[in-house]
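Complex shown without one protein chain; remaining protein chains in place.
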Amino acid sequence: MKNRWIYVLLVVAIIVPLARPIGLPVNPTRETEDLFELIEGLPAGSLVYLAMDFDAGAIPELLPQAEAVFAHALLRDLKVVIHGLSDQGVLIARDSLHPIAWSLGKEYGVDFVNLGFKPGGGIVLRGMTADLWQTMGGVDIDGTRLSKLPMMERLKRLDRKSVALIVDFNSGGSAAAYRNYVTEPTGIPLALGSCAVNFNVQMPFYRSGQYKAILNGLRGAAEYERLLNRPGKATSAMDAQSTSHALIIVLIIFGNVLHLLGGRRLGREKR
Amino acid sequence: MTREIPATITVLAVLVVVFSRYFSVGTALDLTRVTDHWLMLTYAASVLVGVLNLTRLHLDRLRRGKDTWFYDLVLLGVMYGYIALGLVETNAGTTFRWVYNAVLVPLDSTMYSLLAFYIASASFRAFRVRSFEAALMMVAAALVMLGSVPLGDALSPFFPAARAWLMRVAQTAGFRGIQIGAGLGGLATAFRIFLGIERAHLRA
Partner (left out) sequence: MTPSDALEVLSNHLVPMAMTRAQIWVAAMATLAIFSYVWRENPVFRLAEYVFVALATANGVVMVYDSYLKPFFVLDVGQQGRYALLIPFAVGLLIYARSIRGLGWLSRLPMSLWVGYGAGYVLAWSPQPLFVQLRDTFVRFYQTYPDGPLAGRFWPGGTVNSVLFFVGVITTLMYFFFTVERRGPAMRWSSAVGRWTIMLALGAAFGTAVQGRMSLLIGRIQFLLGTWLGWLR
């Protein structure tokens, strides 16, 4: 079988359920419920810190998560501060999270702030635990002085007193940086929005309580939408997710059966 | 001179951080509060390294008259053009954001999604059950795949339960072991740098 036929099968397996959704229910897992309950349990006015540590490549998985969590936090009248160790994450936030806040009648600088990106990785995080304003160079993403944003008065550094929860939407190593440099030393609870690919590596830290919750890729976003009782774009993708996984399993089985029947030539074919 | 000074700087840098963390005098002095800021400035100053490397590479190819000249020109033109645009109207500018959302976002996310095709093809061609271990791996993969989609939930409660067990017990145990090993390895490397055994960075 030529690779192109496999590609065609895959595209068909995704398009059909997108066009004709079955709407199989998405049951939330404990890893997702934990984040929902954490946010539900925070008193109004608490400050939640969202780390947008991903590039555009991870938008399909992580942006639906970030949108759902951001909306949830604002609906519960929490204050949100956005920051990114990736130069793109904060741009993505400005174009997709800020509009959600405005549609909820929230005000920039009072209910939410986007601190922008700063170069230096873990050093930036350590710096923020000592003096956030200096580490940020005194400005937000658009160059507005932090002193002009009323919400920033209560956030001079990352510590347990000022920040109730950190949620790191990450596609790589930033979760370890937050864990080692911020949340372990300060005791701020840390939850993750993770790409599915990294979910496994992060589970040992969930078990030990170092991560309080983990959203697992697009599925995690769909579960969160379900908990919010508002199916959105992640939910609408779940049927296609089901069919594509089923196709992969069929391909594995089919490949092995053909192999057993002596079709060894199969593996050699070029794309 | 050209090696001793950098080697000394490396050791001093390690000492500053370790001293501020583990010694009460160091914690009180809070040296890293100052040095972290300095380090950020050195990082920021190095921002053009990537741009200059790409410029040198592609100018070199242009000079040697390679047949990729069109692409080299496009790369240099787009890169410097976008930097100029960003400097003129800042990252909040209309055109800058227009290009970001219309070009960079789709290119970046589509690039990664290509892997879906190859993973499908590899599942068919390469995932062979030749041993007990390979069978374990395949069963785990299949259970996780089915257990993490609504289809698995709909077929039988067994699939999400099996996935949950694999995720929280079996695979977490495997990755915990691997990560403890990697963590110790990281500490050992840091020690080697401190002791001057590991000095690849001094050869650059």
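The first chain written gets the first letter, and so on, giving A and B; residue counts start at 1 in each chain.
The definition used in the following text is that contacts are C-beta pairs under 8 Å (C-beta built on N, C-alpha and C of every residue); 3 or more make two chains touch, one makes a residue touch a chain.
Note that the coordinates shown come from a computational prediction; the quantities given were computed from them, not determined experimentally.
S.K.: Taking the complete complex into account, tell me which visible chains touch the one left out.
M.R.: Output: missing chain touches A, B.
S.K.: Of the residues A:39, A:82 or A:240, which one touches the chain left out of the display?
M.R.: Only one listed residue reaches the unshown chain, and that is A:240.
S.K.: Since one chain has been left out of the picture, which residues of subunit A touch it in the full complex?
M.R.: Residues of subunit A in contact with the hidden chain: 4, 7, 10-11, 14-15, 18-19, 55, 57, 59-61, 63, 67-68, 71, 75, 87-88, 90-92, 95-96, 99-100, 103-105, 116-119, 122-123, 126, 137-139, 141, 143, 179-181, 184-185, 195-197, 199-200, 204-205, 207-210, 216-219, 225, 228, 230-233, 236-237, 240-241, 244-245, 248, 271.
S.K.: Since one chain isn't shown, list which residues of subunit B touch it in the complete complex.
M.R.: The list for subunit B reads 2-3, 5-7, 9-18, 20-22, 35, 37-52, 54, 56, 71-72, 74-83, 86-87, 90-91, 96, 98-117, 119, 123, 133-134, 136-145, 148-149, 165-181, 183-184, 186-187, 189-191, 193-194, 201-202, 204.
Rule of thumb we're sticking to: only the chains that are shown with their structure count from here on.
S.K.: Indicate the whole-number Å distance between the mean C-alpha point of subunit A and the mean C-alpha point of subunit B.
M.R.: About 17 Å, centre to centre.
S.K.: Quick check: in the complex, which residue numbers of subunit A touch subunit B?
M.R.: 1, 3, 6-7, 9-10, 24-27, 29-30, 55-60, 88, 91-92, 94-95, 118-120, 123-124, 126-127, 130-131, 134-135, 141-143, 196, 199-201, 203-204, 206-207, 216, 219, 238-239, 241-249, 251-252, 254-256, 259, 266-267, 271
S.K.: Given the complex with subunit A, which residues does subunit B contribute to the contact?
M.R.: 30, 32-33, 36-37, 39-40, 43-44, 47, 90-92, 97, 100-101, 104-109, 111-113, 116-117, 119-121, 123-129, 138, 141-142, 145-146, 148-154, 160, 164, 167-168, 171-172, 175-176, 179
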